[in-house]
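All protein chains but one are shown at their positions in the complex.
Letters A and B mark the chains in the order given here, with residues in each chain numbered from 1 onward.
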Amino acid sequence: MSKEVMLDCLGEACPVPLVKAEGAIKDLEVGDVLVVQIDHSCAVKNVPEWARKEGHFVDIEEVDDGEWEIIIEKAK
Amino acid sequence: MEFFNKLRENDLYNKWFRAPYSYVTGAVLLSLFQIVMLSATGSPWGVSATFANWGAWLYQMVGGSVEKWYYFSGPGAPGSMSALEAGFMSNAGTMLNLGVIFGALLSTLLASQFKIKKIKNKRQIVAAVLGGTMMGYGARIAYGCNIGALFGGISSLSLSGWVFAIFMFVGAVIGSKLLVNYFM
Partner (left out) sequence: MTDINNNQENVSPEMRKPRRPSRENVETETQKTEGETQVSENTGERKPRRPSRESVTNNDTSQTQSTRSSRRSSSSRPPRKPKKNQIPIGIAVLLGMIIFTIYLSITVSGHLALFFVVGSAFGMILQRARFCFTASMRDPYLTGSTSVTRAALIAFAITSIGFTAIKYGYFRAGLPIPGMGFVAPISVATAVGAIIFGIGMVIAGGCASGTLMRVGEGFHMNMLVFFFFMVGSLWGAYDFGFWKRNFMLAGPSVFLPDLFGWAGGLLVNLLIIAILYVLADKWEKRKNANSH
């Protein structure tokens, strides 16, 4: 069964969300979903960029003013 | 309010004021305004020299004196007492830095993405104190920061910009190791 993991990076500045996401996705199986919560505008750009480059499926949701969830499905 | 909600959904508004620009777009626009700076004011953009003035003003407010410091009064010194005496409100660097702060604030508000981000833990406090102090000290003895010494230096065809870049990269690598090991 695939699972969904939340990664709370609220209040964290670059590059912490990216490094944490990299670490978290390693422990997941293909098909699992990692949701990174972010309120740092730069990380909204570099986390998806990294994830897309890695070949994962990425979606960004604006949850609130200045708050986002980046939904990454591990693809490989 | 209805109007503003519609505005937020508007495609063109989204493209210009909400969606992030590409890094390259940013690079081109920054270059344009660097050129504006040099041609209109005779000097490239600088950030951190002003911090020394602000620091000096704060120091004077608590009764300190910087008159004898080489930085402010020595021959060919980067700082100047006359700039300090002229005061906060008539300092060009002050206006530039205030502009950057308010420009960024304006930009996030227009994107409707402003959020106060509180300090999360002690680690962030230690990182802020250490990092801030190191940047301040480093920028003073290296004749500038990433803007004045790096961006301004390289663009001014100065070899010092490239030397700064090499060692700044070395510092960034060391900093990354410290960050991953101690500050995360």
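As a working rule, a contact is a pair of C-beta atoms (placed from the backbone, for glycine too) under 8 Å apart; a residue touches a chain by one contact, two chains touch by 3 or more.
Keep in mind that this is a model prediction, so the values were computed, not measured.
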Worksheet entry | Touch list for chain A against the chain that is not drawn | 1-6, 11, 13-16, 18-19, 22, 30-33, 41-42, 44-46, 48-50, 52-66, 68-69, 71, 73, 75-76
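Criterion: only the chains that are shown with their structure count from here on.
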Practice prompt. Return the distance between the CA-based centres of chain A and chain B, expressed in whole Å.
Written response: 28
Response to the item:
Touching chain B in the complex, chain A uses residues 10-12, 15-16, 19-20, 39-41, 44-45, 62, 64-67
Fill in: chain B residues within the chain A interface of the complex
20, 108, 112-115, 117-120, 124, 176, 179-180, 184
